[in-house]
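Below you'll find the structure I mean.
All protein chains but one are shown in place.
Chain lettering (A and B) follows the sequence in which the chains are written, and residue indices restart at 1 in each chain.
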Amino acid sequence: MFSRIAAVLLAGAAIGSLCCLCGCKKKMDVPDSGVEAGKQKIGIVISTLNNPWFVVLGDTSKRHAEELGYQATVFDSQNDTARETSHFENIIASGYQAIIFNPTDADASIINVKRAKKAGIPVFCIDREINSNEDATAQILSDNYSGCVAIGEYFVKEMGDKGKYIELLGLLGDNNTFNRSNGFHFVVDKYEGLEMVAQQTAGFDRTKAFDVMNTLLQEHPDIDAVFCGNDAMAMGAYQALVGAGKADTVKVFGFDGAADVLESISEGKIKATGMQFPKRMARTAVEYADAYIKGKRDFEQKIPVPVELVTIENIDTYGDYEKKKVE
Amino acid sequence: MNRPVSSRWIPWFVVCCIIGGLLVVFPPFRMVSLDLARENAQAQAFNPHRFAVEFWHKQLIKSFDNAFEAEKVFDAMRRDRKAAKEQYARVVGLGGPHHYFLKGAGKVITVGKREVELSLVGNDVDGVDVVLVISMIFGNEVLNATGLVSRSQFPRTNDFNAISAEVNKIVETEIVPGFLEKAEVGSIVYFVGCSLKISDDDPIPIPMRLVPVKLEVE
Partner (left out) sequence: MSETINFKKLLSRFQLLIVLLAMVLVLAVQNENFLTVKNIENILQQISINVCLAIGMTLVILTGGIDLSVGSVLGFSGIVMAGFMKNGIEIPSANVLLKFTFHGAVIAGLLTGLVLGLFNGLMITKFKIPPFIATLGMLSMARGWTKLWTRGEPITNLGKGFETVGSGSFIGIPIIIWIPIFLIVVFMIVSRKTRFGRHLYAVGGNEQAAALSGLRVNRIKMGAYTLCGLLSAVAALILTARLNSATVVAGETYELEAIAAVVIGGTSLSGGRGSILGTVFGCLIIGVLANGLVLMGVREELQLVVKGGVILLAVALDKLHSR
């Protein structure tokens, strides 16, 4: 008896929730109810939405695609290549015209791009690359290496070619982690007076960086600087230094150009960061996708987007993940 | 259940034999010499040094003639910076940073540990027009300015960066030392060089900083 009632309830609830979703969708999610209108669709697959920087990447792509008259959906791969594969399969099955793609992994994500290519859907990689130059239609990539060379040079200038420092890496296995670290070390390692006393991973994560930094400070209380693979870690490391009363003597360097770090630079708390341009990358990728749909085919495969060094001297020209418009 | 112990194991024995037999017929692995395998892997791996040396001798040297006259470029730049960029510079990626690939002759003004200052021959005043960066050379300047090698050629951008590092090493170890032996203040130098990255927001980049790829002292 109960089971019968429950069955009806569950079925009703399921149908009801689906119907409600359809209703909601028409009202809020897709303003012009794109599916029915046969509007063309662009899928945006982002490696993770747990980091505000990537949220900017996804949101900007979505908004710009909608401005150009497409229906756009953002998919979150949660740093899991398997999830990414499901997203690609769903996108392919439901007839999207193009994919804006921020890969989870330079090697493992290649197969997903191949899948889309086989189905005739162009893929435009943004920010992170895939280790292939024949599968994506184009790849618009932050020039992490050159950006970190610039940070390295500034680091040397600030340190006066002598001192001890700690490096916080992002994730092992992430291309950007090593592009950044390599660029930095390529410069700094040429100065024998600069000694790296510790190198640890902190997963691009603020809290983890805070913990790691606290631990490392026990062992190396006499450091002069910290180089962090991204801004979240720089903020975490800075907090740890504040707690240890060393914030004034230890110089912190980040990478990304996140809003809170820009503010800290202007207050003199953090020395420098590398400004990446997520909005510029996202908009360019969407424009490329638009051009592709309209018939353009010849794209440069790997297009570097410069990373600019932000210090207290030029902080006024940057903000909100962009260069401020100069009147 | 009441079967004698020995007969209970017979089916297991048979199954094991079958599996063992299959594994012999279709072996799960084969053995190879470790040294040989490592050698093969090394031979197949990308070698940035080899690439850089080949690039230098087969492509770069032949392209020296394609470099623009520094004097001509500077004149154009002083007249109209934007037009000069369009005509002579190579833009890399999005957002406008660009490089010049220049040649010319200059008089040595100063010789420093890291930089050499030149004044272009033909200039009336001995102002510094070109700064040669001779040590601590970083970045992709040579590949970017000449445009002979594109990052699109490589599956991994890391490889491209590694080649740049090797090219810079050639500059530091093969081009610069010979030059420093002969050069002194006042000597005339013929140079070919690649400018450091120039952004549109920078002031007019004269004196221009160059990574030299050819230096000849008269």
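For this structure, a couple of remarks:
Note that in this section contacts are C-beta pairs under 8 Å (C-beta built on N, C-alpha and C of every residue); 3 or more make two chains touch, one makes a residue touch a chain.
Computed from a prediction, not measured in an experiment: that's the story for all the values here.
One chain is not depicted; across the entire complex it touches A, B.
Contact with the chain not shown here comes from a single listed residue; of A:N79, A:Q199, A:S266 or A:N314, that residue is A:N79.
The missing chain, though absent from the display, is touched by one residue of A:I100, A:L171 or A:A285; that residue is A:L171.
Residues of chain B in touch with the missing chain: 26-35, 37. On the side of chain A, touch with the chain left out of the figure occurs at residues 2-7, 9-11, 13-15, 17-19, 21-22, 24-25, 29-30, 34-35, 49, 71, 73-76, 79-82, 85-87, 89-90, 92-95, 105, 107-108, 110-111, 171-174.
One rule holds for everything that comes next: only the chains that are shown with their structure count from here on.
Distance between chain A and chain B, defined via averaged C-alpha coordinates, is recorded as 26 Å. Taken together, the chain B residues at the contact with chain A in this complex read 92-95, 97, 136, 138-140, 150-158, 161, 165, 197, 199, 201.
Contact residues on chain A toward chain B in their complex (touch as defined above): 106, 129, 131-133, 140-141, 143, 145-146, 149, 152-153, 175, 178-179, 182-183, 186-187, 190, 277, 280-281, 284, 300-306, 308, 317, 326.
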